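Only one protein chain is missing; all other protein chains are in place.
After this line comes subunit A, so read on.
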Amino acid sequence: MQENTLSRPAALPQLPKSPTGIEGLDEITEGGLPKGRPTLICGSAGCGKTLMGIEFLVRGIQEFDEPGVLMAFEETGEELAANVASLGFDLKDLQERKMLRVDHVHVDRSEIEETGEYDLEGLFIRLGYAIDSIGAKRVVLDTIESLFSGFPNQGVLRSEIRRLFRWLKDRGVTTVITAERGDGTLTRQGLEEYVSDCVILLDNRVIDQITTRRLRIVKYRGSTHGTNEYPYLITEDGISVLPVTSLRLEHEVSNNIVSSGIPALDEMFGRRGFYQGSSVLITGTAGTAKTTLASAFAEKICQQGQRCLFFAFEESPQQLIRNMGSVGIDLQTHVRENRLRIEASRPTLNGLEQHLVTLHRLVKEFRPDAVVIDPITNLITVGNVSEVRSMLTRLIDFLKVSGITAFFTALVNGGAGRAEMTEEGVSSLVDTWISVRDLEGIGERNRGLSILKSRGMAHSNQVREFIVTDHGIELLDVVLGPTGIVTGAGRLTQQLEEHAQTLAVQQEAERRDRELERRRRMLEANIANLRTEFESVEEELRQISTHEQSRQQALTTGKQRITAANPPAQTAPTPESGQ
């Protein structure tokens, strides 16, 4: 893949390729099978060789408008049509539309007597006629090795098969030849020595009672290709080779924010939530409310009228709904209104790849805005670590490309150093990582939540204590004690102490107020006293003055009387006399 990207700017001529239309295979082969050349598909029984051949033809017709010829040596046209009808391939219809021609070649040794020289010109003529009658561009020979049981003369047969492949190449048709896998060789009859352009090996492996089908491109002359073993599945829509999307890191990103469903948790993120289409991982030890957090997120998504797909690997939908109902998270309504879909299954039900495909299928069907997987850790029971990791990588990539917010929970084993590691090592794949854990103190356990990373936004560095209440998860305010953040009973003590202190301060203030009031009253009383005193003095003075006046007047009256009795002296100074 790297070579390809490097060579691309140089614009080297690429080998012409014929796209298969099979999900994922064209990515691995970087465009399809070699055009106009034969490709060998080999594998043991039950690998889906015939199916891959037929799908190559059907997709070629449906998607690329290239008619095809199927030469079947093992099954009749009717049998094949019936076999692939369940995948939605209508061979009859394609045959009627002159896009497909199925030629069943029946070889029965008991009917054939051999005498003298012969060749397989009849096969060439049949194939040539079939190709010409519909203008075929693609040919599938399934399984040409059957000829070896029909014709005793191996020498003739081999040279004729060699000639056949040469002839097909010259005709410029893209051919797929299927062959049974042999002992120690790719094919039973050594066909690989005739077909050297492209060889695809299919494999069916059982590990720990779980079957996984794998595909590998053994060789591809003149082209780079994915060299790994890729798991593939036979699904309701045909063959699906994975990884479908994980080859490149090119996806659109969104700037929208989705809420975590817990307002206080949103506050811890610089942008009040997760980016839409990002992946969120919650890790924690047992009983740290991971599922509750996930459910809160799912509920929030649904409340916004969006859709959420919830994969529960531990609980049945009913159990989940009941349990979440007890903490005030109402999933039932959303399930009823088809905004939430809960898919519950034991991880061991299927192989990893099957899980992945189920997920792909449900995502395509349900078109959710968010996907919750609770927990991803349980998948480890199905495969080994590297398999789970590669599956999760592909899953995360797939969801990212689809712009779906992914929310995973993972169980981690307790222990100081390991608490912040996930077994699957997916932590490097996710964008946001929230850790929940037990904060064990003296005689109690408290739940703490912290954000370990959050790509693309600032986040709080605090470990927040949270409690699960009747109405959901509540993050408690940070309480700082003398030695840092305190939780649980310590928090309560701290809160009580603080309360007492506040109370004391308040009482002190009240006391001061009262003192002041008292002083004021005292002063006011004093003022009143003084005023009374002043009033009495004033009255006394006024009385004295009145008495003086009346005495003066009496004196004046007396003097006048005396003056009237004596001869009047006109110049007598009356006013002065009054003083």
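One rule holds in what follows: a residue touches a chain if its C-beta (ideal position, glycine included) is under 8 Å from a C-beta of that chain, and two chains touch if they have at least 3 such contacts; residues count from 1.
Here, contacts and distances are computed from a predicted model.
Considering only "Circadian clock KaiB family protein", "DNA-binding response regulator", "VWFA domain-containing protein" or "NADH-quinone oxidoreductase subunit C", the record for the omitted chain gives "Circadian clock KaiB family protein", by its UniProt protein name. Within the whole complex, the absent chain has one touching residue among A:G116, A:G305 or A:P482, and that is A:G116. Contact with the undisplayed chain is limited, among A:L40, A:I61, A:V105 or A:V357, to A:V105. For the chain missing from the display, the contacting residue among A:F151, A:W167 or A:F366 is A:F151, taking the whole complex into account. Considering the complete assembly, subunit A touches the hidden chain via residues 103, 105-107, 111-123, 125-126, 128-129, 147, 150-151.
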